[in-house]
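Excluded from the complex is one protein chain; the other protein chains are retained at their positions.
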Amino acid sequence: MSNSLPEQTKTPAPAGVFTLVITGAPYSSQAPQTALHFARAALAANKRIDRVFLYGDGVHLASSLSTPPSDELNLSEAWAGFMAENNIPGVACIASALRRGLVNESEMQRHELSAFNLRAPFEIAGLGEWVDSAASESRVLYFHRGS
Amino acid sequence: MTDTLMPERNNEGFLENAEHWSPKVAEIIARDDGIDLLKNHWEIISFLREFYKQHEMSPPSNRLFVKAVKEAFGEAKGNSIYLMQLFPGTPAKTACRIAGLPRPTNCL
Amino acid sequence: MTRFKTLHILNKPPEHARYRLCLSAIGPQDGLLLTENGVLAITQPLAINKERCFALAPDLEARGLLSHVSSDQIASFDDMVDLTALAENVISW
Partner (left out) sequence: MSTLIIIDQPPYGSWEGREALDMAFSLAAFDQPVSLLFCGAGVNWLRKGQDATTIQQKSVERNLAAAPVFGVEALLADNKACDHYGLTEEDLLDPVSITDFGPELTSRFDHVAFAG
């Protein structure tokens, strides 16, 4: 890729920190895969990922119960492994998660449910975490469903 | 007034069915939090119930609760210290519980 | 590496309402990166200068479209990182 544009007057420093927001669900969209490839490339380029935020249907990525056939990539497992290896926090939005049946142990107790299914290292938290990233120097990138 | 009059509540003391709310029920719920409902409490409770009726939602966070009260009553009451004194703990949560509104989603 | 005012990342096929929305938001100093099913647009005439339009290689390859695109329009994930890091703003459609 060798294209170039006429020079611009304003040339801010390139973003060094990314926040990835995934809103597309695994297996109904390509979003979690695209985001994972991007995340690996970002780390390889010495960028930092301050957090991964799952919103809307994206919270399904945090399920510990998804069990695709053994010859297909287990996206939840791949993401969880990547985050654990690289110390990247992963947060599923609490309102999105509770509506869609994704809970951790404390939400299970709070709502008196029969089980919990959140995959470590994902945590459940509010949109405040997203606001925090958006208001910081971090570049927020969204991975939506493609249809 | 005995506990047998008390409608069903969830594990955090919120009414299971909002239609079972009455000022008397509010007094019982408030007593659990050690609150005697006075004029200033009722002002906020009525405001919250009216807000809910108008918007079909409670303010989804404590900060937005404070903002909504400020819009309605001005700075003197629309601040977290005033609301914390009336409704200890997390004011939005305590006030919603007493006002018979759903448990906030904890969204923020 | 190219530095755009706004980088638009488009992952919708041309029939999608948001595809049209995206194209109507592209300014003269902006770039377009096609990803996922967005790369299908490469088979059609696009109302954006080729110098400012890229498509993600693995998505082209998966859809049998790698040979339809000139090499300087093909972006790797490494390129995607650079493009998003350098742009003043990024909009994901």
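Which chain is which? They are A, B and C, in the order written, and residues in each are numbered from 1.
Everything below uses one rule, namely that contacts are C-beta pairs under 8 Å (C-beta built on N, C-alpha and C of every residue); 3 or more make two chains touch, one makes a residue touch a chain.
The model shown is predicted, which means the values in this text are computed figures rather than measured ones.
Asker: Name every shown chain in contact with the chain that has been left out of the document.
Answerer: Taken over the complete structure, the missing chain's partners among displayed chains are A, B, C.
Asker: By the contact definition given up top, give the residues of chain B that touch the hidden chain.
Answerer: Touch set of chain B with respect to the missing chain: 51, 54-57, 59-61, 63-64, 67-68, 71, 107-108.
Asker: Which residue numbers on chain C touch the omitted chain?
Answerer: Those residues of chain C that touch the unshown chain are 5-6, 17-18, 21, 24-28, 30, 89, 91-93.
Asker: Which parts of chain A face the unshown chain closely enough to count as touching?
Answerer: 21, 23-24, 55-58, 95-96, 99, 126-128, 130-131, 134-135, 140, 142, 144-145
Note that in this section only the chains that are shown with their structure count from here on.
Asker: Using mean CA coordinates as chain centres, what's the chain A-chain C distance in Å?
Answerer: Chain centroid spacing, chain A to chain C, equals 22 Å.
Asker: Averaging only over C-alpha atoms, locate the centres of chain A and chain B and give their separation in whole Å.
Answerer: Their C-alpha centroids are separated by 34 Å.
Asker: Chain B to chain C: how many Å between their CA centres?
Answerer: Whole-Å distance between the two chain centres: 50.
Asker: Got the chain A residues that touch at least 2 other chains?
Answerer: none
Asker: In the complex, go through chain B and note every residue touching chain A.
Answerer: 10-12, 61, 105-108
Asker: Within the complex, which stretch of chain A touches chain B?
Answerer: So the residues of chain A touching chain B come out as 93-95, 98, 110, 112, 126-128, 131.
Asker: Can you check the complex and tell me which residues of chain C touch chain A?
Answerer: Residues of chain C touching chain A: 1-5, 9, 11-13, 16, 29, 35-38, 51-52, 54, 58, 72-82, 84-86, 88, 90, 92-93.
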